[in-house]
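Step one of this worksheet: look at the structure below.
Every protein chain of the complex appears in place save one, which is left out.
Labels for the chains are A and B, by order of writing; each one numbers its residues from 1.
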Amino acid sequence: MMILNPVFEVVNAIGLVAFALVGASKAVREEFDLFGVLIVGLLTAFGGGTTRDLLVDRMPLVLQTHWNVLFGVSGVVLAIGLLYAIDVPDEHHITVGADAAGLAAFATTGAIVASEAGVSAFGVVTIATINAVGGGVLADICLDRQPFILFQDFYASCAVLGGISFWIVSGFTASTTVPAAVCAGTTVFVRFVAIGRNWRLPAVSGLVVD
Amino acid sequence: MMILNPVFEVVNAIGLVAFALVGASKAVREEFDLFGVLIVGLLTAFGGGTTRDLLVDRMPLVLQTHWNVLFGVSGVVLAIGLLYAIDVPDEHHITVGADAAGLAAFATTGAIVASEAGVSAFGVVTIATINAVGGGVLADICLDRQPFILFQDFYASCAVLGGISFWIVSGFTASTTVPAAVCAGTTVFVRFVAIGRNWRLPAVSGLVVD
Partner (left out) sequence: MMILNPVFEVVNAIGLVAFALVGASKAVREEFDLFGVLIVGLLTAFGGGTTRDLLVDRMPLVLQTHWNVLFGVSGVVLAIGLLYAIDVPDEHHITVGADAAGLAAFATTGAIVASEAGVSAFGVVTIATINAVGGGVLADICLDRQPFILFQDFYASCAVLGGISFWIVSGFTASTTVPAAVCAGTTVFVRFVAIGRNWRLPAVSGLVVD
């Protein structure tokens, strides 16, 4: 049941630290108490993977390990440290970079777990995307916002493309390392291009009015 | 694990197209981008059944099939097509009719899966209701609204009555076709009567003030 794949472990740790930092930075803005900041940080970090594990019908990984939570706590501590050092942490390029890294890391861990669980190609792409954006969506719901992925940016689409690239490449090799690398690379590359070029998907109501 | 019951497949397909149409119509109003409209449509279509599958402790059906998602996508495409053809799709009688059809279809698929999973009578009615209204509730939460079923209309109650009728009829026959037909018929009939007569349940605070 427990995945001991070292590629998975490393990528997962990167995602946990990165997304805990991003989530905690958002929560600080909302004037939450320390417990609230910790919870939103951990929810952002662990929410996507926990949803993934529920969907492939197994006990969430984080509940079976003693130390995984520390990666999330490190991200929260980092966010609070950054708040002391820099003025507005959640628009800073460190936060934006951490967000892209987390997105790529969790699209990759989602694709790995989904393909091991034997879901369909559609399932692999869906679970990769849910793992990548699920934590942020849950945090937004707890912050009583519309989930930002629904109306903003070329964001979840990067994880969809990452998941598709994982599925295509895994048709050519038995290892998970190569598809994982391609998935992470595709997601982070598309995300940075989308930020750099300010890509947006059109709004449907805009399409109709035009 | 996979249900290959043809009654289930047909009823499920009807529900998926209908609820994707309803969900996408709501999302268009909120000025979401194409990805957002697709996500809200698919969430409305697949959210109830996925929650049902999690509750009966199995992997969601949609992740195991390649093509089920296409029913949801068809509903979204239909909603965008209706937006071009008609002015305000989410109050139109096509949308209201699709919503009643989806409610009845998913109350029925929920009752079928629940009774196969061996839950209690309370479990059958609860899962039928959650399958019927779960997608709409998740969509409302993502649209940052109070779920409409909580304060509006005689809506979820129709699915409750459908689930109860399924459970009663299934005591008299071994087939699922007859209880399924009765459940779908009861739900859609009560829903149309409720719309036609503008039935409402009383608010508790109103009861007390009177």
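Worth a mention:
The criterion applied here is as follows: a residue touches a chain if its C-beta (ideal position, glycine included) is under 8 Å from a C-beta of that chain, and two chains touch if they have at least 3 such contacts.
Everything quoted here is computed from the prediction, not taken from an experiment.
Contact with the undisplayed chain is limited, among A:V10, A:L63 or A:V193, to A:L63.
Per the touch definition above, the residue from B:A13, B:L34, B:L70 or B:V119 contacting the chain not shown is B:V119.
In the full complex, subunit A makes contact with the omitted chain through residues 27-37, 39-40, 50, 54, 57-60, 62-66, 69, 80, 83-84, 141-144. In the full complex, subunit B touches the omitted chain through residues 54-57, 114, 117, 119-123, 126-127, 137, 141, 144-147, 149-152, 156-157, 200-208.
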